[in-house]
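Below is one structure, written out as structure tokens; comments come after it.
Every protein chain except one is present and positioned as in the full complex.
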Amino acid sequence: MNGRELIYEAVSRSLVDCELTIEDIDAIVIGNMDHFESINSADTWSVEGSGGVMKPIMKINTGGTTGTSVAIAAYYHVASGIFDRVLAIGWEKNSESDTTGAIITCSDPIWDRFSYSGAIPSLATEAIGYLKRSGATQEDAARVAVRDRTHALNNPYAHLRKPITVQDVMESPMLAYPIKLLDVCPRSDGACAVVFASEEAARRITAKPAWVTACSVRHSLSWFGDFDFDAGLLSLARASREAYEKAGIKSPPDEIDVAELYLPYSYAGLKWIEDLGFCPQNKAPEFVWSGATDMGGRIPINPSGGVISTNCIGATALLRVAEAAIQVMGRGGERQVPDVVNSLATGFGGCFWSDVFLMSSCMP
Amino acid sequence: MDWLVHTEAVTQKGQISLPYRWWVGETGSRFLTALRDEGKILGNRCPSCATVYVPPRKNCGACFREIDDWLELGDEGVVTSHTVIRFPFDLHPAPVPFAYALIRLDGADTAILHVIKENLNSLRNGARVKAVFAEQRCGNILDIEFFRLI
Amino acid sequence: MEKIAIVGLAQTKFERRKPDKTYYDLVYEVTRDALEDSGLTLADIDNVITVSNDFLDGRTISSMAVGEAAGGHDKNISTVEGDGTFGAFYGAIRVLGGFRSTLVVAHSKGSEGNVSYISNALFDPIYQRPLGIESLASAALQANSYMEKFGLSEIDFAKFSVKNHGNAWNNPYAQIPLTITVQDVLSSPKLADPIKLLDCSPISDGAAAIIIADEKTAMKSAKKPVWIRGIGHCCEEYFLGDRDLADPRALRSAAKKAFEMAGISNPSREIRVAEVYDAFSYMEPLWLEGLGFCKPGGGPELLDCGVISRGGTLPVNPSGGVLSAHAVLVAGLVRLIEAALQLRGEAQGRQVEDVHRALAHGINGPCGQSHCVWVLESD
Partner (left out) sequence: MKPSDKQAELLAITFERAMPYEWSVGKYGSRFFQEIREHHRFVGIRCPRCHKVYAPPRRLCGPCFAEMTELVTLSDTGVLKAFTVVNYPFLDPNSGKNRPIPYTYGYIQLDGADSIFSHIVNEIDTSKMRVGMKVKAVFRNNADMKGNVEDIKYFDLVDP
């Protein structure tokens, strides 16, 4: 299947899902990473598959956060009042290049590219900082990977659907201390399409849409050397606080019923949920081991299996939005969390950037 | 600032050198294997608007419907647009001058982009051309080596 | 549509190579200058759109290099990969959707990459890219289709190059003002028939920024607001052989949307000046046709009878157009800036008299596959 055909599959399924035809779509937003497939201007290249023939289409590209950036762009297309139904598309075919080689091209060509070897060393540094500060263990992180991979068993669309144990993670090859092979995301091919609609259009499509209650973005850093590895993920802390305020959420773990988080590696599932305010600082291991983030727990995280189970980069963050929307709409099948009112999705990428996207079954 | 004046700005040469492998997909693979193995050019027809596409598509972009109605096209067609290329570029498939042309093959509604290498002075829109197949074919668009004016 | 306006703008001088400037430098300079132009501070700006392309910059996540320089620290920021008119479109709908003011900034340095390789990557990797096609050869196919369809000649196109390079003398930001004749264009080196060297836009380095704001913010800005009355964009088929290259139907659709929004029924009468994306000399007449300024094939006649010359009823590209400075992505944003300067009455030597409504236009993809049209007005 070529890239355009992959996009066609996702778009046509999304249209079937909301019982619309391509004629009903007023505009399209698409995103991926150019050098992962060496496709320049995927907006114009894709139209046959994306449905963009004789429609407005634009391309958004912000790295790992591309998917949430696409969702947010689609949201503003509708919020502007100019468009009623807008398609958001994220896609990637990581099988078409050397993923690490392509990721290296995101580093600064003057300062970093000769020594940079992909995201793992910087994530490892962040993990070490967290372990030192919190007293967490590698097993605690492994528990996160086990959770996400276990949840993936409920998701027919997930890439990796083989259950693993904490011991499996601990025995998997060390990539860069303390990150082991089973702590990190795979490389996947895939596409995701989400239809955004205005209030009136949404009501005509479904009795139970996922209403967007807030979206917040922090892409503050431009230089790898500016990130404080020992502090929290400031971008996520700030974006989530802003989003909570917009949506009127005062106690996130009580008011958010399910979260789809862009966790590219297991340690993020500890540190970052503290930055999201799901649990107190340094208490994430306890929170995760308690089962609070499992299916049936207080705030299930990644019922879809998350990024550790599926990572088609340009689609990854949009998948978080799509999965969080599915939860609000009550259409998660085996992976459904009961009675979801508020759901949260995040995006992560670039230079430790974060996006936060909140949805609700109650219209804001 | 003084130091800005006394600093010579340098540049740095580099490259992005990565191998890419684009999956052709089932529809395109059928087209390219027919080209390679049988020296045949296949098209397909949209069930909705009846447009005959070449290269064939998995779906019609305009109607947004899947296509699975295949047909064999002629290896001759008509030039609908052309340009004689006179500037060098190292990805060119032939030394200059050569021409690019959009060619509507007999039986097709869309035109295919390809190369014409000979008799460039006689090349005009409306001219009939015929595909010249490469002797060594390996399953890509250059299995048609070029088109020749008839 | 709610009232939103362009309240600040800046562009660099366009040059073949700016060896001492990084992307970061260029973006910072136009961000700083656009803020100064608007009389606003960074605190008044609540969101940012950067415009860049990973192929042009030779960097995945090209936006990462410039977010800080665009004042994006701790702000909601996103990146459009495409022409600046599309980036500005996203900036505008963000203001309509609830933000106060968007800074939109585009940069590119044609001098740093290889334009042929980069534009080769616009084409289909399976069926077209192995043939070595890139932007110049594909444009030549379009020019050829256009000529043959309407019986136009290379002279018809050459006149647009003469006009726009001449207009560029009045624009201090333009890269190549030229005093040339039709004969000069015709006898310039042949590149891809019918396109010759002087039919082509140059390779340029540069950047541009605009600030789009809601009415309340616009009223406190330093300059006369330039109101955004109509916007529209549209994309047609991808494969060159699927398209009628001599019929800019996506542009017609984009223009229709923008004109409807702006309440325009007769664009030739109601628009006083237009800045269109003339990457090659044949493009200006073809786009004028798509914009509804003339009947199909009638673009060259508009020039012959003086309508679109500097003193005409609808001057087109008084700035010298893209033919005189072509920083890819930036060039569309410059069309918006030039139209806004006309409406402010700040276009200096290139000022057209009595401008109350202006049009700006940008393109994406091979041979103008996707178009974005803007209608701007002064009070």
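We just call them A, B and C in the order they show up, numbering each chain from 1.
Basically, a residue touches a chain if its C-beta (ideal position, glycine included) is under 8 Å from a C-beta of that chain, and two chains touch if they have at least 3 such contacts.
Please read these numbers as outputs of a predicted model, since none were measured by experiment.
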Considering the complete complex, which visible chains touch the unshown chain?
A, B, C
Hey, which of C:P125, C:P177 or C:P267 is the one touching the hidden chain?
C:P125
Given C:A10, C:A69 or C:A347, the correct residue touching the omitted chain is C:A69
Tell me, which residues in chain B touch the chain that this view leaves out?
1, 3-4, 7-30, 32-33, 42, 68-72, 90-91, 139-140
On chain C, residues whose C-beta touches the chain left out of the figure:
18-22, 24-25, 28, 42, 55, 58, 68-69, 71, 73-74, 109, 111-114, 117-118, 121, 125-126, 129-130
List the residues of chain A that touch the chain left out of this view.
38, 98, 100-102, 104-105, 109-118, 120-121, 124-125, 128, 175-177, 220-227, 229
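The criterion applied here is as follows: only the chains that are shown with their structure count from here on.
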Hey, which chain is the most central one here, using CA centres?
C
Considering only C-beta pairs in contact, identify the chain pair with the most of them.
A-C
Could you grab the centroid distance between chain B and chain C? Build each centroid from C-alpha atoms only and quote it in angstrom.
29
What is the distance, in whole Å, between the centres of chain A and chain B, each centre taken as the mean of its C-alpha atoms?
37
I'd like the Å distance between the centres of chain A and chain C, where a centre is the mean of that chain's Cα atoms.
34
Multi-partner residues in chain C (2 or more other chains touched) are 58, 125-126, 237-239
Where chain B touches two or more other chains at once, by residue number
14, 16, 20, 22, 24, 28, 61-62
Where on chain C does chain B make contact in their complex?
19-21, 58, 116-117, 120, 125-128, 130-134, 136-137, 140-145, 148, 189-195, 237-242, 245
Which residues of chain A touch chain C in the complex?
2, 33-41, 43-48, 52-63, 69, 72-73, 75-82, 102-103, 105-106, 108-109, 216-223, 238, 349-351
For chain B, which residues are in contact with chain A within the complex?
12, 14, 16, 18-28, 57-62, 64
